[in-house]
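Take a look at the following structure, please.
Complex shown without one protein chain; remaining protein chains in place.
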Amino acid sequence: MSFEPNLVGFLCNWCSYTGADLAGTARVKYPPNLKVIRVMCSGRVDPNFILDALARGADGVLVCGCHPGDCHYVEGNYKCQRRLPITRMLVGEMGIDPRRVRLEWVSASEGVRFGEVVSEFTEEIRSLGPLALQEWAFDPAAADAQLAHQGGEHA
Amino acid sequence: MPKPKLGLYWAASCGGCEIAVLDTELKVLEIADFFDIVFWPCAMDFKYDDVRALADGEITLTLFNGAIRSSENYEMAKLLRAKSTVLCAFGSCAADGCIPGLANFTSLEAITRYVYDDSPSTVNPEHVRPQPVWDVPEGTLRLPQLWNTVRTLTQVVDVDYVIPGCPPQPDQIKAVVDAVVDILKNGKPLPPKGTVLGANPRACCEECPRKRDVKKIRAFVRPHELIPDPEICLLEQGLICMGPATRGGCGAKCVKAGVPCRGCYGPPTGVHDQGAKMASAIGGVIDSTDPEEIERIIAGIPDLVGTFYRFSLPGSTLRRRQV
Partner (left out) sequence: MPKVNITVDGRPIEVEEGSYVLQAAEALGIDIPTLCFFKYVKPYAACRICVVEARDKRGRTRMVTACNYPASEGIEILTRTPRVMAARRLNLEMLMSRCASMPVLTALAGKLGIDQPRWGTGTDTCILCGLCVRVCDEIVGAQALGFASRGIDRFVTTPFEVDSDACILCGACAALCPTGHIRMEEAGGRDVVHSEITLGPNAAIAVPFRQAVPNAPRIDPDFCVHFRTGGCKVCAAVCPKECISHDDVERFEDLEVGTVVLATGYQDFDPTPMKQYGYGRLPNVITSMEFERMNNAAGSTGGKILMENGKEPGAIAILHCIGSRDQNAHPYCSRVCCMYALKFAHLVKEKTSAEVYQLYIDLRAFGKGYEEFFHRILEEGVNVIRGKGAEIVRGGKEYPEGTLLVRCEDTLAAKFREIPVDMVVLCTALEANHDAKDVARRFGISVGADGWFIERHPKLGPVSTTTDGVFLAGVCQSPKDIPDAVAQGSGAAAQAMSLMIRGEVEMDGAYAVIDDEVCSGCRLCNDLCPYSAIGFDETKKTSSVNPALCKACGTCAAGCPSGAIRALHFADEQIYAEIEGILS
């Protein structure tokens, strides 16, 4: 069975979220893999959200904001533009391919581009394969089994 | 009325937390007087079997320090959980994973290889490795097994309270002891489960005496590259000070000594991930809109994970590095 990437998108209300709407009304076709969370501005995107999504099983996270200079809140996207590279660096140092975290500028009028971005990102993550975080969850059954195998008097 | 029973245990830790208890000076005598200490392997002679012999919940309070990184740590965590009414994660290792937790940046195999083969001081031509189970004529020898991933106490058993710090400051320990005594003596209600004790609700900056202004960072420097101005916020001087993303309680000891806060009290309540928060905060105040310049400035932060997660890697959102 082919791998269907599980993607989370944080979209700015004013541009990319509207762009995604436009993609819908314009009947632009793109893969359904991206699950969208609306934020008021890309400046609201806390790297915590990105890590949280990855930890909860997302294979990739896409953050979209207004083009530089076009942020509805003047400069929120510049903050995002600085937070995202640090996040990518951090994710990279944690052994996760930084390509799994992507920042794109998509304006309200770029419905078609939004579709393209999502398609491209989906394909990229598909080629990277699933992000199965090693030993993320603690497995009490395995730990107990190990204890039992240790045997001895306390088993 | 019989004395309340107290247990203290150390799992994967450096021992500093034990010393911090002793650093409470005369308080320790008061503790010994008020409580019936039933288990404290570091200071008194007890066997695990003594604990096993207790009834469930018989220990009133256990202060558990150290991370969980071996089958033995895990076994004791489960045991003490069962025998204690109140289990308290004591110190940064139990709370967030701390320095032992940096093992999550690599793998058990890599660590073992280094220790038993590659380290310059090792001579081990036969590549002997510890064996968890070994039969000898007298019977079977068993060793606890090391884990690939270090866990916090909270991740493996149900924990009632957390006292952070590497180590928790003696003054904070004293305050907690006073509160506990007060509760037990006067029948006061317990704080809600999960409460962080012996710490400040605000971040470290609150305790820091340095002058603060709005922040605009154009370059990062490392502590050895700069003699910091003694008056001004270290972050404003380009040093990565974890103070704003670190729970207060230490009294801002490091920053007062001119060393940036390294984050030992862990993330403040409401912050999931100390490192990601710091990334967000720092990203916000980097003073540039030019992507290339931003890359350059960010590249000036050395060892991102080591700086941001020095005390909290196992407790962080991603928990370990993918190797």
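Chains: A and B, in written order; residue numbering restarts at 1 for each.
Simple rule for what comes next: a residue touches a chain if its C-beta (ideal position, glycine included) is under 8 Å from a C-beta of that chain, and two chains touch if they have at least 3 such contacts.
Being a predicted model, the structure only gives us computed values, none of them experimental.
Undergrad: Can you work out which residue in B:144, B:244 or B:260 touches the chain that's missing from view?
TA: Final answer for the missing-chain contact: B:244.
Undergrad: Please identify which residue in B:26, B:55, B:123 or B:214 touches the non-displayed chain.
TA: Spelled out, the listed residue whose C-beta touches the missing chain is B:214.
Undergrad: So that we can see where the missing chain sits, which residues of chain A does it touch?
TA: 6, 8, 14-15, 18, 35, 37, 39-41, 43-46, 48-49, 52-53, 56-58, 66, 69-70, 72-76, 79, 83, 107-110
Undergrad: Residues on chain B that touch the omitted chain in the whole complex?
TA: 201-206, 212-216, 233, 235, 243-245, 248, 267-272, 277-278, 280-281, 283-285
Note that in this section only the chains that are shown with their structure count from here on.
Undergrad: From the mean C-alpha coordinate of chain A to that of chain B, what's the distance rounded to whole Å?
TA: Chain centres of chain A and chain B, defined by C-alpha means, are spaced 30 Å apart.
Undergrad: Taking the touch rule as given, give the residues of chain B at its contact with chain A in the complex, in rising order.
TA: For this pair, the touching residues of chain B are 48, 52, 71, 74-75, 132-133, 140, 142, 144-145, 148-149, 151, 155-156, 271-273, 275-277, 279-280, 282-284, 286, 288-289, 291, 294-295, 298, 301, 304-305, 308, 316-323.
Undergrad: Quick check on the complex: what are the chain A residues that touch chain B?
TA: Residues of chain A touching chain B: 46-48, 50-52, 54-55, 68, 75, 78-79, 81-87, 89-91, 93-96, 133-136, 138, 140, 143, 146-147, 150-152, 154.
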